[in-house]
Structure formats: C-alpha cells, structure tokens
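Note that one protein chain of the assembly has been removed; the remaining protein chains are unaltered in position.
Lettered A and B in written order, each chain numbered from 1.
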Amino acid sequence: MRNIKALLAVSAIALAAGAVTVSSLSAATAPKPKAQDWSFQGLFGTFDRASLQRGFQVYKEVCSGCHGLKHVAYRNLAALGYTEAQVKAFAAEVEVTDGPNDNGEMFTRKARPSDRFKSPFPNEQAARAANNGAYPPDLSVITKARPKGTDYLYALLTTYKEEPPQGMKMPEGMFYNEAFAGQQIAMVPPLAADAVQYQDGTKATVPQMAKDVTTFLAWAAEPELEERKAMGRAVIIFLIVLTAFMYALKRKVWSDLH
Amino acid sequence: MSHSAEDTGPGHPAGDDGETRRDFLTLATAALGVGGAALAVWPLIDSMNPAADTLALSTIEVDIKAVKPGQRITVKWRGKPVFIDHRTPEQIKKAEADDGAGLPDPQADKDRVKKPEWLVLVGVCTHLGCVPLGQKPSQPRGEFGGWFCPCHGSHYDFSGRIRKGPAPTNLEVPQYQFLNETTLRIG
Partner (left out) sequence: MTAPSEPTGAAPTEGSPGMIGKAKDWIDYRMPIFSFMDHELHEYPTPKNLNYWWNFGSLAGIILVIMIATGIVLAMNYTPHVDHAFNSVERIMRDVNYGWLIRYVHMNGASMFFLVVYIHIFRGLYYGSYKPPRELLWWLGIVILLLMMMTAFMGYVLPWGQMSFWGATVITNLFSAIPWVGDAIVTWLWGGFSVDNPTLQRFFSLHYLLPFVIVGVVVLHLWALHTHGSNNPLGIDRKSDKDSIPFHPYYTIKDLYGLGVLLIFYMAIVFFAPNVLGEPDNYIPANPLVTPAHIVPEWYLLPFYAILRSITFDIWFVEAKLLGVIAMFASIFILFLLPWLDFSKVRSARFRPIYKQLFWVFLVDCILLGMVGAHAPNDKVFPGIANFEYVQLGQITTAYYFAHFLILMPLLAKFEPTRPLPESISEPVLGNRAEAGE
C-alpha cells in the first residue's frame, strides 16, 4: 500500500501507452471510422432480428455474387428467426457439388441446411480472375478481421464519392472511398438506393442497407454474441459475490492476527 | 484448522459466536466455490458431446423414388451404412411366414417395418460390427435370403433377423419416418 501512488502513476502510463499505441496505429492504415450505434454493443447488446433478416437479404441479393460466407451453415439461419421450412427453402435455392457417386463422378444437388454457404468462386485464383486481379474476401469473420470492424464496414459502404478530391487521379477500374486504406478501392459501389426490395417494407436507403448488412455480418462473425453476453453477466455477478465471500472469510481468518 | 493462530497474537475470535460465524462463512464460501468450479468444468466436458455440425448430420433425407422393387440401396447415416430394401411381395410373404420359426431373437416382421415393402436396417452386424454382404445382387445373401456377414458367418433373413451364426440380435431398425411417398427421413 505504501507505493500505491507510484503504482497508480505507472498504471496510468501503461494505459496511456496502450491508448496512444492503438489510436496512432489505425492512422497508419485505414482512417479511423466514425463510431456508430449498434444494437449488439455493450454489456446488454442483442441482435435486432428484423435487421438481421434484412441484412441477410442484402447479402444474398447483392454481396453473395462475389463474396463467400463459407463458415456459416444454412441451418445457422434459424437464429435469425426463420422457421425450419424457410431455412430448408433458402438452402434449396443453391446447387452444390457432391460426390463421388458409385460411378466415381461428382454430381450436383440442392443444398441442405447442414451444408455451409456456397462460395461464388471455387478458389481464390478464380475469384481474382473474375475481378481484375482483386480478391473479394470471404465475409464470414470480416467484422473481426478489421479494426473497429462494424464501424469500418458501415463507413466503407456509405462513403463512396462520385468524384475524388481535387488533384487526385483514380486509375482505371478504381473507385474513391473515404474509409478504405489509401482511399482507392476496386469494389464497385455495391449499394444504391432501392437496390433491394425489403420484404418487411422498410425503405432501402443506402445507410439502411449498410446498417442491416453490417448487422448481419456481425452476427455471421459472432453468432454466439448474445449467449456470450448473457453468460458473461451471470458469471461476473457470481464471481463478484464469490469474491466478496472470499474476502469476508479472509478477514475472518486473519482477524486474530491483525 | 490452524493450530498456532489461536496461541499467538493478541486477538482471537470472541468465543463461540465468532467460531459459528466463521464456520457458516466457510461453508457458504466453500459451497459457492465448489458450485462455481463445477459450472466452470461443465463446458469442458460438454464440448466433447457431439458438436452442432455432427448433430446436423444426425438425420438424413433419402429420395427413394428410384429404388425399384427387389432393389437394395445403401446410404451413410451417422457414419454407418443403412440398408434400404424395396421388398417384393414374395420376399414380404417369406419374411412373415418365418415369424414363428424358432428365431434366436424373436420378432414379427410387421413390427420391423412401417410399410411392408420398405425394409430399413442399420447395416452393421450385431455380432462384432462388420458390414454384412447382400446389398448387391452379386453378393452372397446367406441361407435365408437376407444378408450374410462374412466375418464370422451370421445369416440374416428377409426381415433382417438373425437366423444362424454368432450374432445375438436382429439387424437394428433405426428411427425413421416417411416424409412423403418418395422421401425417407432417417434419424
């Protein structure tokens, strides 16, 4: 306890060091994205099921043409609030390769809920070949694979600009995007107003679609999030109670010495 | 508990009251601690139970439209072969006729099928686990027309019942249901 002042000073330095490090690092790559409010943030965060379903629709109709989601299985869509029949129907829209059969041949069949999402390209080389050498990454964990992933993704989808700023020339096939590292991105702006007709009637503005698809992808990256936070609240409360008991017992045990 | 604590030092718990309080506290803390430890260990143990992707494959749906009478197909279910036999009327008659025939594991044929023309069996010999022969016309079917296990010579009949050989019980009938006329869900 004597050196508590020194200890506090050092802890403050350590925390400041960490903060400075993190904030200056992100400046060296992509610019720091603007913070958004997400329903799944914080100690009590949950996913908005309606937003998840809309986001899935955006992924399916816009993104899945180039981006895979290979770590998610169709059966996982039940977590979005779909019935077993709906999940089966989503899967059945897709043809997947299976085999070999008894003749040694590969064949195609409708996907089942137990299958994982089919990727648009069989491998990275095919993906690059179809996209001028650029690789559209698989989106299964994209919100965890970028610093401030959810804010970044939203910014990426909503900060395309028609014209680059004065004096900046865009090479052929590149687009100006404020959020992307270097501000030049090969991805064609994927979202335009009403690109998707939402089944629940919500107006499909670009910010709305960006929010919904980011929510969906955040779920895809962390499907355990709600269970994790619920368990976390219970565990921390239990530990606080248990530690309080431990402390009381410690004081009791030591009372004959103090 | 501690021997030296009560002898040294100026203070000590004030008689019985202190002891009882300390004992309750000890008990409560120990109970919470042990309970917490059990809750902490459980995920490690439960993680060894089948994972979600394994469970997703625990039921399969089979399209039986193309299986003609007299034809047998094999599908994989939970890592094991399942025999689906589209029986002809003669085979069904023979199976039912043998209901009382001194079976090692007595069971009526009608208790082993939902629709008599479809026999669904787990293709694992109940002796020591080999896969019996008989699915293909070129394979031996044993003396009773069903299946024959080459490992130790068990013979199964038209209902998949053990008739001769070391296997103790009939070929297992898995849980299944007809989703419609042409689709079987197993498991």
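In this text, a contact is a pair of C-beta atoms (placed from the backbone, for glycine too) under 8 Å apart; a residue touches a chain by one contact, two chains touch by 3 or more.
Fair warning: this is a prediction, and the values are worked out from it, not measured in the lab.
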Among the chains presented, those that the missing one touches: A, B
Out of A:120, A:137 or A:189, which residue would touch the omitted chain in the full complex? A:137
Among A:81, A:99, A:122 or A:147, the residue in touch with the chain that has been omitted: A:147
Check the options A:43, A:85 or A:106 and report the residue that touches the missing chain. A:43
So that we can see where the missing chain sits, which residues of chain B does it touch? 1-5, 8, 10, 33, 43-44, 46-49, 51-54
I need the residue numbers on chain A that touch the omitted chain, in ascending order. 1-3, 6, 9-10, 13-14, 17, 20-21, 24-25, 28-29, 43, 71-72, 76, 137, 140-141, 144-147, 149, 181, 221, 223-224, 228-229, 231-233, 235-236, 239-240, 242-243, 246-247, 249-250, 253-254, 257
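Definition applied: only the chains that are shown with their structure count from here on.
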Hey, how far is the Cα centre of chain A from the one of chain B, in Å? 38
Could you please specify the touching residues of chain B with respect to chain A in the complex? 2, 5-6, 9, 11-13, 18, 21-22, 25-26, 28-29, 32-33, 36, 39, 52-53, 56-57, 61
Any idea which chain A residues touch chain B in the complex? 73, 75, 112-114, 238-239, 241-242, 245-246, 248-249, 252-253, 255-258
